[in-house]
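First the structure, which I've put down as structure tokens, then a few questions once you've had a look.
Just one protein chain is left out here, and the rest sit where they should.
We call the chains A, B, C, D, E, F and G, going by the order they appear; numbering starts again at 1 in every chain.
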Amino acid sequence: MKSKTKEILEAVSKGEMSVDDALLQIKTEPFVDIDYAKVDTHRKHRQGMPEVIYGAGKTPEQIVGIVKAMQDSGEEQILITRLSAERAEILKQSIDIKYFEEARIGFLGEAPKADGIGKIVVATGGTSDIPVAEEAAVTAECFGNEVVRLYDVGVAGIHRLMSHKEEIMSASVIIAIAGMEGALASVIGGLADAPVIAVPTSVGYGASFEGLSALLSMLNSCASGVSVVNIDNGFGAGYLASMINHMEVKA
Amino acid sequence: MKSKTKEILEAVSKGEMSVDDALLQIKTEPFVDIDYAKVDTHRKHRQGMPEVIYGAGKTPEQIVGIVKAMQDSGEEQILITRLSAERAEILKQSIDIKYFEEARIGFLGEAPKADGIGKIVVATGGTSDIPVAEEAAVTAECFGNEVVRLYDVGVAGIHRLMSHKEEIMSASVIIAIAGMEGALASVIGGLADAPVIAVPTSVGYGASFEGLSALLSMLNSCASGVSVVNIDNGFGAGYLASMINHMEVKA
Amino acid sequence: MKSKTKEILEAVSKGEMSVDDALLQIKTEPFVDIDYAKVDTHRKHRQGMPEVIYGAGKTPEQIVGIVKAMQDSGEEQILITRLSAERAEILKQSIDIKYFEEARIGFLGEAPKADGIGKIVVATGGTSDIPVAEEAAVTAECFGNEVVRLYDVGVAGIHRLMSHKEEIMSASVIIAIAGMEGALASVIGGLADAPVIAVPTSVGYGASFEGLSALLSMLNSCASGVSVVNIDNGFGAGYLASMINHMEVKA
Amino acid sequence: MKSKTKEILEAVSKGEMSVDDALLQIKTEPFVDIDYAKVDTHRKHRQGMPEVIYGAGKTPEQIVGIVKAMQDSGEEQILITRLSAERAEILKQSIDIKYFEEARIGFLGEAPKADGIGKIVVATGGTSDIPVAEEAAVTAECFGNEVVRLYDVGVAGIHRLMSHKEEIMSASVIIAIAGMEGALASVIGGLADAPVIAVPTSVGYGASFEGLSALLSMLNSCASGVSVVNIDNGFGAGYLASMINHMEVKA
Amino acid sequence: MKSKTKEILEAVSKGEMSVDDALLQIKTEPFVDIDYAKVDTHRKHRQGMPEVIYGAGKTPEQIVGIVKAMQDSGEEQILITRLSAERAEILKQSIDIKYFEEARIGFLGEAPKADGIGKIVVATGGTSDIPVAEEAAVTAECFGNEVVRLYDVGVAGIHRLMSHKEEIMSASVIIAIAGMEGALASVIGGLADAPVIAVPTSVGYGASFEGLSALLSMLNSCASGVSVVNIDNGFGAGYLASMINHMEVKA
Amino acid sequence: MKSKTKEILEAVSKGEMSVDDALLQIKTEPFVDIDYAKVDTHRKHRQGMPEVIYGAGKTPEQIVGIVKAMQDSGEEQILITRLSAERAEILKQSIDIKYFEEARIGFLGEAPKADGIGKIVVATGGTSDIPVAEEAAVTAECFGNEVVRLYDVGVAGIHRLMSHKEEIMSASVIIAIAGMEGALASVIGGLADAPVIAVPTSVGYGASFEGLSALLSMLNSCASGVSVVNIDNGFGAGYLASMINHMEVKA
Amino acid sequence: MKSKTKEILEAVSKGEMSVDDALLQIKTEPFVDIDYAKVDTHRKHRQGMPEVIYGAGKTPEQIVGIVKAMQDSGEEQILITRLSAERAEILKQSIDIKYFEEARIGFLGEAPKADGIGKIVVATGGTSDIPVAEEAAVTAECFGNEVVRLYDVGVAGIHRLMSHKEEIMSASVIIAIAGMEGALASVIGGLADAPVIAVPTSVGYGASFEGLSALLSMLNSCASGVSVVNIDNGFGAGYLASMINHMEVKA
Partner (left out) sequence: MKSKTKEILEAVSKGEMSVDDALLQIKTEPFVDIDYAKVDTHRKHRQGMPEVIYGAGKTPEQIVGIVKAMQDSGEEQILITRLSAERAEILKQSIDIKYFEEARIGFLGEAPKADGIGKIVVATGGTSDIPVAEEAAVTAECFGNEVVRLYDVGVAGIHRLMSHKEEIMSASVIIAIAGMEGALASVIGGLADAPVIAVPTSVGYGASFEGLSALLSMLNSCASGVSVVNIDNGFGAGYLASMINHMEVKA
């Protein structure tokens, strides 16, 4: 940004730009204002990565409006999260999206090819955690990562997890997804030498308190290298995993 | 109790006992009332097992009074829990107790010899859980059980636990003690084919919320055969483990 | 497992087995991977006991797939928990299950005959706790136990409980099920000389907070020999009670 | 108040009182303002009953100031709650109080003689609950009630409670005090036909959460006729019990 | 009960009753066991008062069964709480009940005439609290009390409450019902010289947390003479108020 | 009120008013009692401002009744909050209201013209917070304020907020509305030199716990000049903002 | 800021300022960086108002360092909050502060004379709330406001509050401070036509949960015009009250 401001100042100094134009440029908003949303159009991020719309709590009309604004700004890949099948059907009438039902994700455009440091492992404690896992996995794939899915490897049958030790040991980043007691993150964190992103899920009943039990468990993990995102936040985990898996690109 | 009442009734019927004596006997309290405490003296339990005094919140004078009342009723073994070293010193001036410092247990008399079905394994996630574990282990020993201690085998280094798989597989009952994320109970529950008594501890900081995290984690264990006692309740776990380990005696 | 590994090593040593076959055998997964689930097929447990499928959060198709995988592995008895009547109807079209409506349990095969140490008493505080109680009772029966049901014996009318004192005194294991204030576990724990498995239920309103009140109450029970499972976890209680009631078989 | 206002209005009407005097009288504060406290001096209550000062969070100087203001208004009996032994010593230098150490109550003047409908039973679950019980009992005695103390009759040894069934059945009002699981209130509520005032105490550890467990348990009591006051609020229970025990005086 | 046992013993002593008959009588259950419920038939309570069935969580068939068992035991007045209009319609086909829709109470038989010490005031903070208030008021009426309803007198418009100061000052017992901040109980407790039963309601939104805010507020009331029942527990308040309002009958 | 009472007293003194009439006037209730509601009719507030009916938990009939009572007392502007579209349709059959759908507000009469000190800024973190924001904005407009809406300026894209720095800097009062992490209030509080009213919303999922996360965040704001209202309480914020924006009118 | 940037640009345009100087000026930090703190020196606020240092969690050395940095920037009035008497003594050795012990506030310089719209009333429920009230009152005074203190006017003795109705009615802003049930805010909110800033305090015991009860109560206030700050946050309330009380200055 410094250079941009400096350029403007130099242009003003040289008389190539009027004071008012300079003021305008410095003040120009890096987003499009469509009243109910301020759509980022100059967002910081690596080239070729999709824009993201958080679909929950938005009407189909609002989503279409935001997509159009993004497309007008030249965005070619757009990922829409928390999109129910019903609302995806409505969107399909206006925009050309591919819909991943289990992940509740709509995607517009082509995903970049997988080019990260290594593979991202997405592991779940049980079968019921799969929708959250798919949100994470599809997100990571749409952001250019190769994903290995290890579902239903919860700690109550530790041999199921152990039989996949090699995938876990060789992963670049691991997303550990579990409800109930959420112990999966600790056990994986103890086995692996890679960052572990723990996702508590609202799977369970009674004293799982809608994911609170798994959340606390994961925050208290005594394994190093484990961090936690919000309950059921598969997208956040997939996005962060992709960011870490592309670290070398930046350096 | 039926037979006792029947005996009394028969004695009355035969004129061997007066109505008033019978009434008195039926009403007799099976405890000694020493004002600030009602000391059970006919307690239900297997022969030769100790009486228990919960030491917290009682003055040394109250404890001595209760011990005396028990001894007057013929009790020879008495176990006092939650007894600080300072208060143990005071007690030693009046009564002849052996003090287990780490377990904070005072014991009076001789422990019965170990005669349970098998061995009780007491496992902890970390070094800081040892005081609770000792409360459980010493309790179990005082109630006539052989105890195997497996300390610091938390799930973050799962190979430490795995290297003791044989002790775990051959245990009669297992007490799994852990703070922080409390995952130990689930992993042991998944490995073993024995009842697992989970004891959450208040070890940890921040979002461990004084043991709440471990407690919820253990209650949500997806392994079968796991049940939970109160935070830091080593005594309760040791007592219940002993009860289960002596099941055949009863049958 | 030691002997198994030793056998393999000896076979390799004697040239009876190739290195690669040995490696394969050591690595062989003791479960069948059907993608959305890893089905345990060599599970640790006493012979003749059923496998268990936790039905909640699984589609009927997933359940049928898991049942088939189990049957292919030679499993003859399968218990499916948390199965609604509607989904049971769908399952009946593919697999031959007996359905216990109040317990929400589907069972496939023949239950082993009752052969435990003694009887398991299942007691409830109120009429509304019966579904959880039936889950516990049917589970225990399917695992080969004789069950005595004592329903609606809550502590607010303590004489109702007292009139069943004999069943309680003679039980091998007791499952105490209650919502609201959850005091039943403490009172039974004080009367009986058997392990008490306490099951808090979500029955109640207001400050019962979906079972939290009963859960806390049971965890704080001042009666010895009481442990607790998750809110509404009838299955867990029935399974653990069966495990304890078959203790002598193991020794 | 109506009659007072009417009297004043009539006096004004008759010219016996000036408008300004009337205005003054209508506005006169029924308390003495000593800056850091507004001391009630016309409080609503039965004749001969003590005034009460909540001692916690007040300096000895403030308490003495309030006592003086009350005495100046003609008050002869004053009860000071939550008064530590140290601060009681300081107070004794200025005012003539009798100090009940276990109850942490200071009392000034003579208690009215016991004249209620019947007896108030104060029962506790354990020995550690006695300080709260004494606060309730001494309060009730200072307000003119006969009190029966039943300490350490918790539900884990239900026969201890049952042996005092007669006192419970014949009580006018019962105060049930317990920490941990707080079941005492429900069991007494189920036995007695009198109002039961339940007092949860902060006695316990771990999942007792400083009295929360007992509080929730008591609020969820399925016995009718039970109501609850704040954790450790012995005074509140004693005061309310006295109020109920003097109901007929009012009618 | 003492006299009953003594009578039996005397009869046995005199040979008027056999040992077995005596045993039977002593053991006879003071309730009818209809499997899913144990119906109290000798319940402790003043003559002429209704039996109560807690309707929530019971099927109409179960309720009818319990009513029949009560009627067979000679009970003439039965009050059924938490009864929805739909289920009341079903019940009306089998039993002759009067239905109070707002209170969700069904009543069978004639209410005793109002004969308490004085009047019971039922006050609410707002209009939305009326269903809980009606549950309390109808209960009190069915138990023989005169009830004064003061609805929508919340503290935010304190003059509305003040204008009814006379009813409040002259009440025998007051039931203060409020959601949201629950301040009504404290203000009424400060005005009145009668026991105040506070009922928090689940009325509100956001940080009212389904009645938790009002509950805590009422438990912390700094006014003396206030006790609390469970959230939305209008019945409990009405029953307890009636018990207190009939205190003199007992003495 | 003083002057009113003084006037009455003077009239009595002069014989212009009888004692009984005076008594009546002093006692006259400043509200209309329509049984299920006590309708304030002399409410304290600036002239020309609307009366408010909290619509939630009231039947359409009750609302109409209250509106009529207000109109009979001469009230010309009435604002009804928490009014669903369906119930608004029903109301329209009886009373002449304008309905703001997104704000769920019904309004009767003409809003006073905007005459406050300055403008009220209503800012939201996201698109999903708009309904709460509209409740605040429409309320403020109906109470005579000019409102500037800044929607979807959450802190995750801080430049969107910064580009509106001038509106924020020049606002008279700011209402900051956000769910999830609720950081908007702190950032705005740090930028602006005006009172900030923070409104947490229930927007979010998982660990947002229905607005609790945003609520706590806002209460802990380290920016000075920030205060908080209940979760989703757009009305309360709008009302308070209007009150502050009209401060000079009062002085 | 706009004009400042424009000025710089114009200077550059006219050749009066070099590009590098302009760049420097635009980037100049409006604070002094003393490593452990970034001291604001150009803070937005009305002229003549004090700077504020939050004293908790800072060493005396750090506070002195920050004070010096502020003084070097020309600041003449500095207010230090949460300053214990011990640490105030240490500070006095280096800087010339006046210390308000009950308020735990240190002040350096002269307070501006009171020049707000009207008076700020600071009211407390009890005597124990006075320290928080003094923090609010002294803050308001140091920011140039006249303060009226109404202490110990809690709702349990509503006449104490009512006797000060005139002060309350004529206040410009009211700060209502209470622990325990926190009802004071609602009652004052219902009486007054001024903004009410509610401050929950941690005064209380048991179910007051360190101020949580009062906090929830105040957030749920059904009186309009009430907003809430953090528990025990007297400073925040005093600062906001001053801001509101100086509203007309800004317009």
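Definition applied: a residue touches a chain if its C-beta (ideal position, glycine included) is under 8 Å from a C-beta of that chain, and two chains touch if they have at least 3 such contacts.
None of the values given here were measured: they were computed from a predicted structure.
Although it is not drawn here, the omitted chain touches the following shown chains in the complete assembly: A, B, C, F, G. From the options G:Ser13, G:Asn145 or G:Asn230, the residue with contact to the unseen chain in the full assembly is G:Asn230.
When you scan G:Val19, G:Ala37 or G:Ala114 for touch with the missing chain, the hit is G:Ala37.
Within the full complex, the residue among F:Gln77, F:Asn145 or F:Ser221 touching the omitted chain is F:Ser221.
In the full complex, subunit A touches the omitted chain through residues 1-2, 44-46, 52, 54, 117-118, 165-166, 169, 172, 191-195, 197, 215, 219-220, 222, 224-231, 236-237, 239-240, 243-245, 247-248, 250-251. Residues 27, 29-31, 35-38, 40, 43, 54, 56-58, 62, 200, 202, 210-212, 215, 230-233 are the ones on subunit G that touch the missing chain. Interface with the hidden chain, as seen from subunit F, comprises residues 125-126, 154-158, 180-183, 186-187, 189-191, 204, 206-209, 212-214, 216-224.
Everything below uses one rule, namely that only the chains that are shown with their structure count from here on.
Subunit C and subunit D, compared by their mean Cα positions, are separated by 49 Å. Across the assembly, subunit G contributes residues 2, 126, 157, 191, 206-208, 219-220, 222, 224 that each touch 2 or more other chains.
Of all possible chain pairings, those that touch are A-B, A-C, A-F, A-G, B-C, B-D, B-E, C-D, C-E, D-E, D-F, D-G, E-F, E-G, F-G.
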